[in-house]
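Only a single protein chain was left out; the remaining protein chains are all shown in position.
Showing chain A:
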Amino acid sequence: MSALKRKRGGKGPGGKAKKVKLVENGNKPQTTEMEQNKEITVPPPVDITTWTNWRNKERVLVFSSRGINFRTRHLMQDLRTMMPHTKADTKMDRKDKLFVINEVCEIKNCNKCLFFEAKKKQDLYMWVANVPHGPSAKFLVQNVHTLAELKMTGNCLKGSRPLLSFDPQFDTEPHYALLKELFIQTFSTPQYHPRSQPFVDHVFTFTITDNRIWFRNYQIIEEDASMVEIGPRFVLNLIKIFQGSFGGPTLFENPHFESPNTHRRVIRMATASRLREKQMVKELQKLKRTENKEAVTRDVTDDVFATPAEERPVHIELEAPAAKVVKKNKHKAFKRQRKQNR
C-alpha cells in the first residue's frame, strides 16, 4: 500500500498510464486521458454509474476450524485469491456448535459460507451453505493440490470472473441439481464487483465421476480453447445435504459415502485378518506335528523291487583276478599321414 493517500481513481506516484477498464459505453476513456494531463485531481476513469450496476450482492465467508494443516490453509488462501467476493474470518473454536457459524456470517454480512473442518488432523470436511435459510451440504475433501504447486503452470488475473462448467449429470438427479445451484451462487463472481476484473480468463469445471465431484481450474490461453491448469484442485465426496444452514432436516444422504474412519478400519481389518489366517495355519501345523502319529509297521513299498529269482550262493573270491592284457595297436598310421590321406 502506498504511503501517499490516493484519491479514488486518481493518479499514483508513478504517473504512468493506468489500467484502462473496459466500459459498456466506451466513449469515456478518451476524455479522461486528456484531463489527466492537465489536472492534479482527476475524475475516476470509469463512469461512476457503472459501479451501481453491481447488483448481485453475494458475499462468501471462507474460514476454518482449528487443527487444519498447511495444505488446507493454502487451499483457503487460494480460494480467496480466486474469488474476490470472499471474506475471511478467524478460526472457530471446536467447542462452539455449528449453528454459531450462522451468526458469524450475519455479523460479517455474508450470505454464503465455505467452512473447512479438520478432524484428527487427517480428514478435511467442507461445508457449503447458504447462510440464513437455505440449504447446506457437507463434503469430504480429498486430493487437494494448491496454486503453489509447480505443476500448475497457468496463471490468471486476480479476481477475474470465472466461467463455470458442469457435467450433464448435474441435471439428472435432484440432489445434484441443488448442488449445482449452490455452486453457481457460491463460486461465480458477481459482475461489476469492485475487486473483480472485467475479463473472463479462466474456467472452473465440476465433473461427477466415481460418485465424487472433481473440481479443476483452467486458464484460457487462446480463443480456440487451448488451456493450462492453474489450480487449485480437489475432489469432493458428498456426505449429506441439509435443508437448513448447518442444520435442519436431512434432505439427502449419499449411499456411496464411506467415512474415512470406516475406510481405515476396513484396511486395518484386512491386514489383521490376513495375519490371523497365517497364525491359524501355523497353529494347525503345530497341532499336526504334535499329534500321535501311528507307527507304520509294514512298509508298503517293500516289495516293489522284489524280483522272483532264486538265490545264488555267496562266493567269496580269495585270489585277485587275472590282469587284462592290453595290446597297443601298432598299426595305427601317424597323424600327419592320416591327414594327408584324408
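Following the convention adopted for this analysis, a residue touches a chain if its C-beta (ideal position, glycine included) is under 8 Å from a C-beta of that chain, and two chains touch if they have at least 3 such contacts; residues count from 1.
Following the convention adopted for this analysis, contacts and distances are computed from a predicted model.
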*Name the absent chain as its UniProt record does, using one of the following: "Ragulator complex protein LAMTOR1", "WD repeat domain 73", "Deoxyribose-phosphate aldolase" or "EBNA1 binding protein 2".*
"EBNA1 binding protein 2"
*asked:* For the chain left out of this view, which of A:N109, A:Q191 or A:N261 touches it?
replied: A:Q191
_Interface with the unshown chain - residue positions in chain A_ = 17, 19-20, 22, 24, 55-56, 81-82, 130, 134-135, 147-148, 150, 152-153, 155-159, 161-171, 174-175, 177-178, 180-182, 184-185, 188, 190-191, 197-201, 203, 205, 207-210, 212, 214, 216, 218, 220, 223, 225, 227, 230, 240-241, 243, 249-253, 255, 336, 339-340
